[in-house]
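I have a structure here, written as structure tokens, and I will follow up with some questions on it.
A single protein chain has been removed from this complex, and every other one stays in its place.
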Amino acid sequence: MSIMIYADKIDLYSELINAGNILREAFGGDILGIVIGENNVKSIDRIRKIGLSKIITFSANELNEFNPVLYAETIKNTLEEFDVRYVLMNSSYKNKILSGLLSSFMNSALVVDVIRLNVEDNKLLAERPVYSGKASAKEEINADKAILLIKSGVFTPMTEEKTEAEIIEKLIDTSKVSLELLEFSPKVVEEGVKLDEADVVVGGGRGLRKKEDLKLLKELASILGGAWGVTRPLAADYGWAPEWIGISGASINPKLYIATGISGQPQHTSGIRGSKVIVAINMDSEAPIFKFADYGIVGDLYQIIPKLIEKLKEIKEG
Amino acid sequence: MVKILVGVKYSLRVENLAIDPKTKAIILDETPKKMGDMDKRALEEALRLKEKHGGEVTVLCVGPKEANKILLEVYAMGADSAFLIPTNDYLDTFSVAKIFAKFYEKNGPFDLILLGGASTDSFTGVLGARIAGLLNLPIIPFANQIVLEDLKIKAESALDDGKYKFSAPLPAVVTVTLEINEPRIPKLKDILRAKRQKINELSLSDLELDDLKVTINMTDVRAYEEKRKQIILDATDPSKIDEVVDKLINYLREEGVL
Amino acid sequence: MSEKFDVAIVGAGPSGLTAAYFLAKKGLEVVVLEKGGELGSKNMYGGRIYTHVLNRYFPEYTREAPVERWVRKEQLYFMTKNSAVKLEFFADDAFLKESFTAYLTKFVQWLGKKAEEAGVLIATGVRVDSLILEDNTVKGVIAGDDKLYADYTIIAEGANTLLLDNLNLKPMTKPEEVALGVKEVFRLDEERINERFGVNSEEGVAGLLVGFPSLGSIGGGFLYTMKNEITLGVVIRLDEPVKKKIKMYEVVEDFRMHPLIKKLLRDSYMIEYSAHFVLERGKLPDKYLYGDGYLVVGAAAGFELNTGLVVRGVDLAIESGKQAADTIIEAHEKGKQDKQTLASYISRLKNSFIYRELEAFKKAPRFLSNERLYNQYPEVVNEFLKEILTVNGTPRRLYSTFRKAMRNKVSLLDLIRDGLGAVRSL
Partner (left out) sequence: MSSAEKKLSIEERLALDVFNVDEEPHIIVEKDKCEKCELKPCLYVCPANLYTLDENGKIQFNYEGCLECGSCRVACPKEAVKWNHPRGGFGVQFRFG
């Protein structure tokens, strides 16, 4: 039997191998890697010495862009050939679809968004956040086979040099696949990050005096590589932005949310609960937003934000 | 003419999760519920396809008996028939997928299975793919636009790294995002009509699934402490701003969010 | 699709559902239109239902209705900021079944189920925007683009009378005619509630709190024990917060921070916050209660009784629903919808307890709008008791202590006047 690792980004194999090691210690077996697509196969040297015993590669042209049905067909045969019991993937939308298809084929359990993994009394236990990240669920795997989608960043990358993996190149017949990819348009990063997907969000409220002042938010957001947003009045009443953050608008789950000039009405705060860290900047020390904040600055946002931008720029530039 | 099977979930309202303040356990019975947000859009999309091409929309829900509330809504929106498979036990997505697959086989043929991209509460986002896997059908996931032409379904998927335009022959599974449409709000007459429609109940035995076995047991669901640190820095005195901003940056570094 | 019903009822509260139930029992085609997505989701009140009407119309309620606790103890608190004087009435067994605590949300769901079983069509999630007015006769309702025709329309929209006001079927509600009730619900386990209030699991407490809860304004606080919760809130006349420049959302929390209340609520946690109108004006003049094709029932008609000591609504609502049903059944048999025929609603009401009791308390609003009742008397009572109960070696006589407590707060003349006023109004 063996454990298989598949990632849709080459750098994530070295994280997943550490999840694989937990399974290997408990259940034995070899850890295989499977790499799909020309570009990924080209970078294969980066994962050659992380502890994979074999790396199976597929580099047909048709595999360069994601096609869930085609990718599932590609992996299927390998699963049988190597008697794979556990599959580890990074948690992404693409892999959710891929693993869904594969798990039906394998007749296996499937857990996505795993943030903790351990084995107790020969039972595999996985933990994952549920209910918009408000709670965590412990799930006990009750099947012989399982696919686990691990959140990136949960396991530290393998840095030690291990024995070099054997490379097995494979071909696949793509002609019978029913799903056809007509067009792929990669995400344009410069276009601005989407509020609900951003790692950092800078929000503005009625403390902003005029529409032009939104440039403060935009500048701060861009230096942090994040998105900017506003509260409902600014969007719906003043028309400064097409959408807003809050109960009737977008719910956000960033690592960092910076609320500037926002008083903290529940209609807004219920949309920011998913944020890991919340910073509030407001003139009014009594503003309810401070109760929802990890770090609050009482003061004038027109002085504080420029200073913050200035200092972040210094850091960025060296 | 398209025959569409739509799946809807009786989902928890996660914004109103009932939590025991001491144990942090989730009190599921007390948490209000609703039709899943994306499921509702799947139904809306099915109704729009039916309005355009003719056909029939069948809705299936696996959940507790109270889920008939949302099936009433399903009828009010315009579905032709609604089925409930009442179950109080926790079912993993694989079991639900098996139920859908069996229903599809027994009550088909269907041209299309439309589902929400992910449920509002557990948000796993794999059900559609598992059904497609079991039935060996093509899947187009997380679609934010659907076109049906020449017995083919074309849809645009919003995935991690960009937009994918897929095309698949019918029958196929398509899951949808929140962006795909704005669901209709039933009118008085729709609601009155819905009240007279029958919610069909099927048991697992009716689907020959008596021995359905879950592959995952949820052993413990607990709310995270929702506590904010509330460290407040005073920068009302402009001369303090420099120092306060430095402090903030340090805090954010320690948190690992910069 | 053309829909036509015998009766259309706007609002699935206790009055509307009772009317629907009795009409359907007589074989009429009845539809109830409710704006809330689910039955009971827009209904809110303090927490107590008096049983006399249920005994008469729904005797099976003892087995079926979602009773939380039977009220065994009636408590009256006179409160100042830091102290309280409590009067407690412990009911004997006969009194015990006079009222129970319940959530109106759940009670309405129960009543709705009964109505549906009787054949009523209840459509939830329907906001009625207006009434169909043809030839000066109400002929049904309008919701969005849809019209629904009915021979009779019952307006059971509750205390916030939007339909009646918008169609000028009655004069616009004035701020001094309504009070705002704000309620907080606290979860506490059954055993601790029993222990804290000295009751068993079947028995409950109803408390009325005057003085501090409404910050000396006209109104008061209320407290009810549910099975696993305590509901607590304030009712204040709508013109008062404005006069006193106090914010309603703060009043209820200030009240909750009173040392006595804090003790009662220890270890509990809040699970809901809600608000609703309570009528202060008493019933609408007869002429607004009926017209060609329609009747007005429940709180919309002003059938709420707020005497200061007793707050009632559900029993009046049910009774008015029953009387409206009887009126329509009779009119339906005659095949008439006109105002003259429907006027028998008023004579039915006059023969029911509703008018008798509303009549009896007609003078109450004037007595109850006397500020001293809420402001000075709680202070006096508390200070008086504090004085006579304080032992510090100084001898005191009862009368002079009383005078001392009253000093600067209320004159003896006021006291006599108010006392007489109270007697006259009761």
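Here the chain labels run A, B and C in written order, and each chain numbers its own residues starting at 1.
Keep this in mind: a contact is a pair of C-beta atoms (placed from the backbone, for glycine too) under 8 Å apart; a residue touches a chain by one contact, two chains touch by 3 or more.
Just so it is clear, the structure is predicted and the values come from calculations on it, not from any experiment.
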Shown chains that the omitted chain touches within the full complex: A, B, C
Of A:Asn21, A:Thr174 or A:Gln267, the residue in touch with the unshown chain: A:Gln267
Selected from C:Arg256, C:Arg312, C:His332 or C:Arg372 as touching the chain missing from the view: C:Arg256
Residue of C:Gly16, C:Gly40 or C:Gly112 touching the missing chain in the full complex: C:Gly40
Touch list for chain B against the chain that is not drawn: 13, 16, 18-21, 32, 34, 185-186, 191
Touch residues of chain A, complete complex, unshown partner: 206, 232-233, 246-248, 263-267, 269-270, 288, 291
Positions on chain C contacted by the hidden chain, ascending: 35-38, 40-45, 103-105, 124-127, 129, 143, 159-160, 162, 173-175, 177-178, 180, 182, 184-187, 229, 231, 238-239, 241-242, 245-249, 252-253, 256-257, 262, 265-277
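The rule is short, and it goes like this: only the chains that are shown with their structure count from here on.
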Most central chain, Cα average position: B
Centre-of-Cα separation between chain B and chain A, whole angstrom: 20
Geometric centre distance via CA averages, chain C-chain A, whole Å: 52
Chain C - residues contacting chain B, complex: 1, 3, 31, 33, 38, 121-126, 143-146, 148, 269, 271
Touching residues on chain B, where the partner in the complex is chain C: 18, 21, 69, 73, 76, 186-189, 191-193, 195
List of chain A residues in touch with chain B within their complex: 8, 65-69, 72, 92-94, 96-105, 108-113, 125, 129-143, 146, 178-187, 200, 224, 247, 255-256, 270, 273, 276-279, 283, 285, 290-300, 303-304, 307-308, 311-312, 315
